[in-house]
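The complex appears here minus one protein chain, its other protein chains still in place.
What follows is subunit A.
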């Protein structure tokens, strides 16, 4: 049985924890709005690029001149998993879920006899993936030194990946990142990054036949493919940002509520004990007075 002083100390400590989680929750809520806006702003570029890519890819298609980034190296033996994790914790099960998805994919690929390597973005995925696959980690990219990762970071990551691809370090790259659905749901998804999956033409290509290309269609496609990869990574970073804040908000809301419950119970306990002490004292006084 804890005594009164100990109980008081515990109430105080839980209360200060609650203050921290509450503050983090409010910060996350504010950042979430900004992250969602950023994701919104990025959409037009991605959509347009997608549309152009789709029409070009349909045209250049399977011809021998099609760039390697679109057709692949001709083998699918070596896979690279690009796993996008957050840099900071306090966001519930988000990172655990991403890592789980990545390991699941890796296991499936290994089962099929492929070799798997990891390219890790963000700090929080490193430790758990390293534990199981210490030798398979090709590289990691640190995004923790910038406040909000933007297009420059996406560009740096993409350039490094493209270089690795040029050097023949892998055949297929998959991107694993959380998709932000709502503050309650962020789904980790796996998406093929390289070779670029031919984007689907949304609607029937309109009278495209008359479009002039400068230089040629293939050259344009070749110039656009790396850009497409960069855009994909940028989108993944934006989704990660929104997911992190959303998950953080929910997790911190829960933590604040739990702390509240804990404080309530501790308070009841504290009051009960204080009352017990007073009652005991009274009984002693009365008993003493009666004895006289």
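Quick notes
Methods note: a residue touches a chain if its C-beta (ideal position, glycine included) is under 8 Å from a C-beta of that chain, and two chains touch if they have at least 3 such contacts; residues count from 1.
By definition in this document, contacts and distances are computed from a predicted model.
This complex has a chain not shown, and the name its UniProt record holds, of "DMT family transporter", "Acetylxylan esterase", "Extracellular solute-binding protein" or "ATP synthase epsilon chain", is "ATP synthase epsilon chain".
Touch with the chain that is not drawn comes from one residue among A:12, A:48 or A:257, which is A:48.
Only one residue from A:169, A:220 or A:262 touches the chain missing from this view: A:220.
Against the chain not displayed here, subunit A makes contact via residues 38, 41-42, 44-46, 48-49, 52, 150-151, 154-155, 208, 210-215, 219-220, 223-224, 227, 230-231, 234.
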